[in-house]
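Please read through the structure below; I'll follow up with questions.
The block that comes next holds chain A.
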Amino acid sequence: MISLLLILIPLLGGLITFVLKDAKTAKNFALAVSLVTLAVSVFSVSGAAASQLQYDAAWLPTFGSRFTLQLDGMGKMLTLLTAISFPVVFIATYNNEYKNAHQFFALMLLTQTGLTGVFAAADVLLFYFFWELALIPVYFLASIWGGEKRIQVTFKFFVYTFLGSLLMLAGIVYMYYHNPEQSFALSSFYKIQLTGAKSGLVFWLFFIAFAIKMPVFPFHTWQPDAYEQSPTAVTMILSGVMVKMGVFAVIRWLIPVFPQNAAHFSNIIIILSVTGMLYASFIAIKQDDLKRLIAYSSIAHIGLMCAAIFANNTTGLNGVMIQMFNHGINVIGLWIVANAIEQQLGTRKISALGGLAQKAPTLAILLVVLAFANIALPLTNAFIGEFLMFNGLFTYNVWAAAIAGVSIILGAVYTLNMVQKVFYGNTNTVTENAVEISGNVKWILIVLVLLIIILGVYPQPVFNLTGDTIKTIFNK
Partner candidate 1 sequence: MPIQYYIVLSLALFCIGIVGVLTRRNAIIIFMCIELMLNAVNLLLVAFSKMHHNTVLAADKATQAGIEGQLFVFFIMVVAAAEVSVGLAIIVMMFRNTHSVDVNFLNRLKN
Partner candidate 2 sequence: MNSIIVSALMGMVMMFSGIVTNSKQSIKNIAIAAMAVLLVAHLADANDIFKININVHGMLNFNRFGMYFTTLVIGATLLYTIISGDEVVKVGANSADYFALIFFVLTGVSILASYNNLLMLFLGIEILTIPLFVLTGSDKKNLKSNEASLKYFLMGSFSTGIMLMGIALYYGASGNFNIDVNRVANEPVNSGILIPLGLLLMFIALAFKVSAAPFHFWTPDVYDGAPTVFTSFMATIVKAAGFIAFIRLFESRSADMGVSWTILMPVIIIATLLVGNVTAVFQQSVKRMLAYSSIAQAGFMLFALVGLNDVAKEGLLLYTVAYSIATIGIFSILLKMKDYTFEGYNGLAKTQPLLAFANTVFLLSLAGIPLTAGFFAKYYVLAAALKQDTSILWLVIVALVFAAISAYYYFKVIQAMYFKDGEAAVSEIKPSFKLTLLLLAAIIIIVGIFPTVVFNWFYF
Partner candidate 3 sequence: MSATQILFWILSVVALFSAIMVLLSKNPVHSVLWLIAVFFSISGHYILLNAQFLAIVNMIVYAGAIMVLFLFVVMLMNLNKETEPQKNLWLKLAGVVSGGCLLMILVSLIRQASEVTNKQVLLKDGNIGLIKNLGKALFSDYVVPFEISSVLFLSAMIGAVVIGKKN
């Protein structure tokens, strides 16, 4: 029931928001809805019984598909991340003005519905449904409220991911007809023993769908453009939560369903991921656009997650789990900073900025923490994840870990470059009149920074939360 609530609240909230004509009301209403969802989500993580987290109803009886929701540890964690992200985004961008605000917030809430559904679905067809449901509102959000080149860019993004999910659909149908139970249920999918040459193809069908979403090199080119052109609130959701869909899906729907193939192809995928990490880091070094820089940095981080998943050991997977959550927090924080700068100064060009630390010291401090979290400094949350992921990768292959490790250095290069050029140095004509960030942004950033530190020092709650998922996967 709880899991159903998590989907229903934003869905109904979103539909209602469509009707609210007043921008202010819509904004506040959406915020309230997201806060209620957060409360439910917190309850689901902290106090809900397992039975409350399940929901099962008939959906397509002749077809072996049921409306089954189920929140295991990973699901709880990611729904929590989703539930946290939305209020955070709403508050942080509270001062942004949108035309047709009610539509904006309604679509945002619908996105939340889709995202939560993806994380909660225990039926592959239902999963596919939510997978697409999460995409459509984002497409509209980015295309209506985005930047100059939004139409082409978001369309590229859309078609790219749509193509991926269509491929996955082919895989799903194929799997269904190889499922002796004629069912789409997660549990019965886990029982399928697919062998032969075709199973490799089907594996890739799924993987490419997820790889595009994550995105893994070389399927990533939609991402920097999409992040750049989307309105920041959408970018936050895209990079904070949505890319986790891909990672999540690999863990939930790929590895346990195709264990042999996953092991067989892990080499190729890890090579791709590691190449992607370095490649994206190098490009990030050369970026002059704040948003694109964060985008490429995100690609590098996701590459590590992907590699660690396919390293196929518990340590790496634990790292991925916690990193999914932490990367979400961190990257949203970075976007908030980027948004604060763009809203105030009207530019995202790193070379045009400088000296903000004098004008906005609080922002500078918060950014520095975020930046160091981005490069996984110990005692920030990202360290835990990256440490475990590199460790997992190391167990898989020493060289893979060593080469991937270079991205640690490159990460420091581009992150510190950014910090230096934006915040340090002297002010210039652009930044002369900069002022400190507003209260809502400040406080939300402080909350994020506290989360970063707390989880960096004491990550155990997340491990405890996701332990059962890992057990399921490795005991299979």
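Note that a contact is a pair of C-beta atoms (placed from the backbone, for glycine too) under 8 Å apart; a residue touches a chain by one contact, two chains touch by 3 or more; residues count from 1.
If you want to know what made the cut, all candidates are chains of the complex that A comes from, given by their letters.
Note that this is a predicted model, so its numbers are computed, not measured.
K.L.:
Given the complex, what touches chain A, 1, 2 or 3?
P.N.:
2
K.L.:
For chain A, which residues are in contact with candidate 2 within the complex?
P.N.:
Within the complex, chain A contacts candidate 2 at residues 59-63, 128-129, 132-133, 136, 140, 143-144, 150-151, 155, 158-159, 162-163, 166-167, 169-170, 173-174, 176-178, 198, 201-202, 205.
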